[in-house]
Every structure is written in structure tokens, then in C-alpha cells.
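Yeah, one chain of the complex is gone here, protein chain that is, but the others are all in their spots.
The chains carry the letters A and B, assigned in the order they are written, with residues numbered from 1 in each.
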Amino acid sequence: MIALLIRDLRLAVRAGGGFGLGLAFFLLVAVIVPLGVGPEPAVLARIAPGILWVGALLACLLSLDRIFALDFEDGSLDLLATSPMPLEGVVAVKALAHWLVTGLPLVLAAPVLAVLLNLPGAGFLWLVASLALGTPALSVIGAFGAALTVGVKRGGLLMSLLVLPLYMPTLIFGAEVVKRGAAGMAVATPLALLAGITAGAVALLPFASAAAIRVNLR
Amino acid sequence: MEMWVKDLSVARAGIPVLEAVSFRLLPGQALVLRGPNGIGKTTLLRTLAGLQPALAGEVVVGAESVAYAAHADGVKAVLTVAENLAFWAAAYGTDAVAGALAAMNLEALADRRAANLSAGQKRRLGLARLLVTGRPIWVMDEPTISLDQASVMLFAGVVARHLAAGGSALIATHIDLGLEAEVLDLTPFKARAPQAGGRIGAFDEAFG
Partner (left out) sequence: MSIWEYANPKRFMQTSSLLLPWVTAAAVLCLVIGLVWGAFFTPEADKFGSTVKIIYLHVPAAMMAISAWMMMLVTSLIWLIRRHHVSALSAKAAAPIGLTFTLIGLVTGAIWGQPMWGTWWAWDPRLTSFLILALFYLGYIALWEAVEDRDTAADLTSVLCIVGSVFAFLSRYAVLFWNQGLHQGASLSIDKEEHVADVYSSPLYVCIAGFVLLFVTLVLLRTRTEIRARRLSALLARERLA
């Protein structure tokens, strides 16, 4: 299992486009939005929590098809499925690798971009906390979408259509945490709900994803 | 460790392709599958590897005893040869990378990225993976594609040693590997049309 994690991380680092692209996209969103809505600090401060969460979500979405598609194309997925590792574990580890390569950099970069968007000072801590709690769910749910569409040629758009509705609860609670945190309100409830969704998704979705991959390999 | 296939019928995309295939593969034995393109060799091998369910029949085989080598090698281009093998060795919980590199004559290439290998070298790497699995029954789909004459002989030697050590091999190939192997021609097992008494899926059955 650890060998698989190391392999996936190595692949992401060496193939390029792993760490870099998602992060660059996130940066672009943070730059483009002020250009679109205007530079008034008050407006930016109000929309910053939502923009940062939507940006992180889209950056995550961009790299999802790499989770299984490359392994499917070169036959590795067949070999992984016939290896002694349980496929559920393979899915979970691959989602973890995706989070380390995509989600974690987003969490770390978010405070910097929050400065660009004029997020109120009280919100920074909650931005990092909510992204750290929520992005693992994005990776696991995304892995499920990628598993469903792994056999579909040019399935990227279809995958977005399947995954985005599944992202909505995470997005709502995540952005709500930051919004409330920035306004100095209590954040315990949305934070707990966000954590609950992540915990549930991490615990259960790998089974659904593994089932989908088995069906797709048949 | 033996593999016993009883009355196996397999389907591709829901359509039966082979029916009532039976054979027994004993330790030390190699079995070569022959048959024209499209007869269902790959489908049969994928079924035996556990990637797809059988339509009917039974495969009796020890748990965790089959290693499957598909058409595609599953070689990662950005990893080195040694890293590729080390991953599979770790996945199967063995420690046989050095031996596998030596056996497939890959030692000189160990630190080269797989992207810089020729097609034949990549194939050798893919086959070396079988050695690090430590599994007794090798199920191989056209293993000699893109191998040159010398590499084919090298590979045949590896298989022969595997058999001598009590392993067994099921090989779909058209090339004579020079092994003492039984040949199973799949042509007689081609699925018949339902009018001719062939098996039909449960869904069609309902329409009588």
C-alpha cells in the first residue's frame, strides 16, 4: 500500500503537471475574479470565502481524470486489480495521493490568495481549517467520479457533470465555515458537518469506487 | 498448485465467445492456447485472472496463486526499470527484484527510465514483473510480442526454469517457444449460436 502511495507520488512529481497545474489554476481564479468583479475591497471581502472554495474545488476537479485514466490506458489498472492489494485499498491510496498532490498544496496556498481577495483577518484560520477538512472529501468523491468514467473515452466532461453535484454539500459547508469565521460568528456547526461529510465519504466511497472499477474492467 | 478449469464459458461484452472449455494445468506443466484472432483467448485469460466473471462453469485454483500478464505491460514511463519492478515486488510482498533483472537481462538498464526503453526492452520489463510476483501459475497473453529472437529464447529459458521449479504457465501465443508444452486449440470451443444449441444469456432466454 505504501509502495503504491510512493509510486503515485513519484509519478505525479516526475510527470509534471501534478503539483503545478492545480495550484496555477487556483492562482488564476484568484486573479481573474477581481478583474471581473472590480477592485472594491468591501465587495472582494464579501465574496472571498465563496471564490476561494469554488476555486479550490475547480482546481481539484481538473486533475481528477489522472487518478485512474493513465493506469487504465497502460494496463496497470488490470494488474493492480489482480494484485494481492484489495481494490478498495488501491482506490483509497490513490485518492490520498491525489489529495497530497492537489488538495494539500491548495490548503497551503489558500492564505496567500486570500490576501489577494482581501479576506478579513478573522477568516484566515477558518479558511485553512475548512479546506484541510474538506479537500480530502473532494479527492475521495472525485475518485468515485473517475472510477465511474474510467472506461469512457474522453470522459472528462461527463465526469465533471457527475462529480459537481456530489461536491455541493462539501462546498456549502466549507464556504459557510469561512464566511462565518470571517464575520466573527460561531463556526462549530458547519465545521462539524463538513468533517462529518469528509469522514463518511472517506469511509464509504472507496467501496463504491472499487465496485465501479471492477465493473469497468470486466 | 494446480489450476482446474471445468466446463468454462466466457462472454465478451455480454456475448458468449467460448463454451465448455475444460483443462487441467498441473505443477511443472505449460499449456499453450491457440486459435484464430477473436476466438476469445484474451477473454478466457481475463476470466481466469479474475477480472471478469465466467458465464458458466468453474475455475478451481488456489487463492493468490495466479499472476497475470496482460497485452499491455503496465510499465510506468517516468519510473526507472528498477523502480517499476520494486513497486510490484512490494505489492506482492516479495524481494526478488535483483533476480528478476538478471533473469530478463535488464541489469544494465536498471536505472534507465522506462520511457527510454525500446518496445522489446519494455516487454522484457513487463515479463520480469511475473518473476517478482512469486506466484506459481503464470497466465500470459501474447508474451512474446515485440521481442526479438534472442529475447524470445531468454524468455523461454525463464519459463522453463519456472516450470522446473514446480510452477506452471498458461500462454496464449502463436510463436513456438521451444518448450515442452501441451497445445490447446480453442477453435472447437467457439460458442455456438443459440439455434445450434449454444448457451444464451438469461435475458434472451426470457424471450424463448
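As a convention for this text, contacts are C-beta pairs under 8 Å (C-beta built on N, C-alpha and C of every residue); 3 or more make two chains touch, one makes a residue touch a chain.
Only a predicted model underlies this, so the values are computations on that prediction, with no experimental measurement involved.
Judged over the whole assembly, touch between the missing chain and the shown ones holds for A, B. The chain omitted from view is touched by exactly one of A:27, A:47, A:132 or A:172, namely A:172. For the chain missing from the display, the contacting residue among A:44, A:148 or A:182 is A:148, taking the whole complex into account. Interface residues of chain B facing the missing partner chain: 13-16, 191-196, 198, 200-204, 206-208.
In the full complex, chain A contacts the hidden chain through residues 144, 148-149, 151-152, 155, 158, 161-162, 164-166, 168-169, 172-173, 176, 189-190, 193, 197, 205, 208, 211-212, 215-216, 218.
Basically, only the chains that are shown with their structure count from here on.
Taken in their complex, chain B has these residues touching chain A: 46, 49-53, 64, 66-68, 70-76, 78-79, 83, 86-88, 90-93, 129.
Residues of chain A that touch chain B in their complex: 2-4, 6-7, 10-11, 14-15, 71, 74-85, 217-218.
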